[in-house]
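I have a structure I would like to understand better, so I am pasting it below and will then ask my questions one at a time.
In this view, the complex is presented without one of its protein chains, the others remaining in place.
Chain lettering (A, B and C) follows the sequence in which the chains are written, and residue indices restart at 1 in each chain.
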Amino acid sequence: MANFGGHAIPGTFFLLYGFWLIVKHVLFHYWRTTQPKRRQNIPPFAKRMGYIEGGLQIFASFVGIMVEQFVVDGPHARLYNRENSSWVKLMNWQHCTMYLFFGITGIALVASTASRRVALGFDRLTLSLALFVEGFLFYYHVHNRPHLDAHIHTLLLVAVFGGSASIMLEVFLRDNIILELFGACLFILQGTWFYQIGFVLFPPSGPEWDLELHENIMFVTMCFCWHLAVALLLVACTSSVVWFTLEKFSKKGQDVEIGMRNTSSKANCQKALLEESDEE
Amino acid sequence: MANFGGHAIPGTFFLLYGFWLIVKHVLFHYWRTTQPKRRQNIPPFAKRMGYIEGGLQIFASFVGIMVEQFVVDGPHARLYNRENSSWVKLMNWQHCTMYLFFGITGIALVASTASRRVALGFDRLTLSLALFVEGFLFYYHVHNRPHLDAHIHTLLLVAVFGGSASIMLEVFLRDNIILELFGACLFILQGTWFYQIGFVLFPPSGPEWDLELHENIMFVTMCFCWHLAVALLLVACTSSVVWFTLEKFSKKGQDVEIGMRNTSSKANCQKALLEESDEE
Amino acid sequence: MANFGGHAIPGTFFLLYGFWLIVKHVLFHYWRTTQPKRRQNIPPFAKRMGYIEGGLQIFASFVGIMVEQFVVDGPHARLYNRENSSWVKLMNWQHCTMYLFFGITGIALVASTASRRVALGFDRLTLSLALFVEGFLFYYHVHNRPHLDAHIHTLLLVAVFGGSASIMLEVFLRDNIILELFGACLFILQGTWFYQIGFVLFPPSGPEWDLELHENIMFVTMCFCWHLAVALLLVACTSSVVWFTLEKFSKKGQDVEIGMRNTSSKANCQKALLEESDEE
Partner (left out) sequence: MANFGGHAIPGTFFLLYGFWLIVKHVLFHYWRTTQPKRRQNIPPFAKRMGYIEGGLQIFASFVGIMVEQFVVDGPHARLYNRENSSWVKLMNWQHCTMYLFFGITGIALVASTASRRVALGFDRLTLSLALFVEGFLFYYHVHNRPHLDAHIHTLLLVAVFGGSASIMLEVFLRDNIILELFGACLFILQGTWFYQIGFVLFPPSGPEWDLELHENIMFVTMCFCWHLAVALLLVACTSSVVWFTLEKFSKKGQDVEIGMRNTSSKANCQKALLEESDEE
């Protein structure tokens, strides 16, 4: 992973996942806001979305693990070399561990989509743990590196642990759109910051950066804040676009539905009352 | 900014903002407390207040950025000097970054005032982030300084990060007057502490402070607690004044309204009961 | 304060305050639990208790400040000595600052007892801040001391900051008896630990402790846990005694009241309904 591509690939994945989270959460929020009170169930498309998202996560982490293990200079599933008594390619194993936890998140999402028995919030807990594990491994990863290298990875940890805490909160504060979009924002920040790390440590063009110069560290710190501002902007724009698209598309349907509802509202009312008495 | 004025200006802004927050929150709290139950909407003056506050924030941060960039020894919007391969005036750029985030807060406030589609609490989140970014940049700012200089800025961070955490809580615990006034208190603390920093590091009159003397550090630590006590006092006095002014002014209106309500209370009561039975 | 008495006095105060908190909170909890639903107001004795507690706090902290200032070797209200350009007795000033904040707590308690306009939880916020300030000043107090001295004060900080956090939580989670008793427990722990510090650093009898021996530090760490266990035991016993005393005493009253209530319950019911319609 010690090249530009090795930082661009995870960056792209986190960016895409962040945008996906925005779309998903705005969609659910729109559904919650616009549905009449008695029908606040999960939207009909939720199941399919859960399966697709979870399936992709499982697939991506499986591919990630396979690639890390079986590239030319990978460990090929060997952990310990008895001949010279040393561990084999621990860096690749660490990356596999990170992928494993994102895979677990996928499994948890599929499970909680498939069955109502899986407790609400289980998928968020595993996502939070996946970010925690990522940050945890990175934390012990960055010792004994040049100053700028360590600093730029430490800033990444702010985004990673911030995301982990934010998504852990979602387990307890459900359906809070601000929290959900903030979590997505931190994923996007992580994504763009991976790119930034790639550009700083392995500049595809131009001169190398001086990894000990204090001014570079000051710039990188400030640059992290700019990334945060850009991430906020991206979240604001994307969620607005999604929201207005939903409003536009749902108008036709609503016009039809209102007509139907008016005629059937009395019947509905009676049905709801009947349902209630059954539930009790 | 390395002079007395450079600390007095932000201090004044934070002080004014803190007082403004007290006025605003006490006004809203008074409205919530005194309005009859069925009318707990946003007060009619809320919209205008939101636009004014947000607009001023945007304007002030725009002016701040312009000044930092285009003062005589500013960077004039140049970030990197290719000739001698060095960054241009990073300190000014860092201040611009801080202003930028307070500008974003203003935009968020205007947006959430203008449209109900913007989720509740978005303006608080951006304000919390603005404080976080301020503290974050300061944190990496104070290394390699004389002992007292570093210490006095570290104490500032207590107010800044405390404010950030307190206002982040407001995103989730809405309309909690204690929390809102505590946030305002931390803004005032920050404001007076900026003045204190100015007086200690750049005394306008009198002798210079010894920046390494342990006794000075002990005094400054204690002094920070006194500023906190003063800030609490200012919050208590200001909010009392605002509250009693509101009570006084609203009495006339209430006298009129009570008369109207008494005549219509029986009708109201019946209407309310009918509404309730409809809701169930 | 550098003697046994100087640690025994605050220790005694914190112990007494802890026990008082247990009595107060169990009393209120008993009231909340046993009152019929419609009457969950503040008990009639709450006002008097608030005034007494607040008044004692104000009085004690005033006396404390006076003593610290005007003892023979105190600063006599002089902060800076211009002749030899040095601060006067900063240690005494720091203690005064701590007392000041406990005095502010007393004022807040009296104010929130006197007027319903003071927001609920304001007294808890100031108590939490008083503990925070105490811990904050201690934290910068313990540098450059012998190893055991620094360690034993660091352990004190666990109780102080723990108490501050616990009581800050009470601002938001009101009437949670577990939280309230835990806060009292941490006050008692602080009290007994002040005594322990006195016994270790200024043993009234017996040999001096070796302040650098690692075994002593190990013992002191373990001893802190024993103090916690004792504090838990004291809270459990005291609250049980208070509870059973209340049950015993209120039985007679209840027997009388139940008789009265039965006769008047129908009337009550109608009154409650009338009150409700007035409120709306």
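Convention: contacts are C-beta pairs under 8 Å (C-beta built on N, C-alpha and C of every residue); 3 or more make two chains touch, one makes a residue touch a chain.
Just so we're clear, the structure is a prediction, and the values are computed from it rather than from any experiment.
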| item | value |
| --- | --- |
| Visible chains that the absent chain touches, using the contact criterion stated earlier | A, C |
| Selected from A:100, A:211 or A:246 as touching the chain missing from the view | A:100 |
| Touching the absent chain when the full complex is considered, from A:4, A:20 or A:136 | A:136 |
| Selected from A:4, A:51 or A:122 as touching the chain missing from the view | A:122 |
| Residue ranges of subunit C at the interface with the undisplayed chain | 29, 158, 173, 176-179, 181-182, 207, 215-219, 221-222, 224-226, 228-229, 232, 243 |
| Residues in subunit A touching the chain absent from view | 85-87, 90, 93-94, 97, 100-101, 104, 117, 119-122, 125-126, 129, 133, 136-137, 140, 171-172, 277-280 |
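Heads up, the rule we're going with is that only the chains that are shown with their structure count from here on.
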| item | value |
| --- | --- |
| Arrangement of touching chains [line / ring / star / complete / other] | line |
| Chain centre separation (subunit A, subunit C; CA means) in Å | 44 |
| Two or more partner chains touched - positions in subunit B | none |
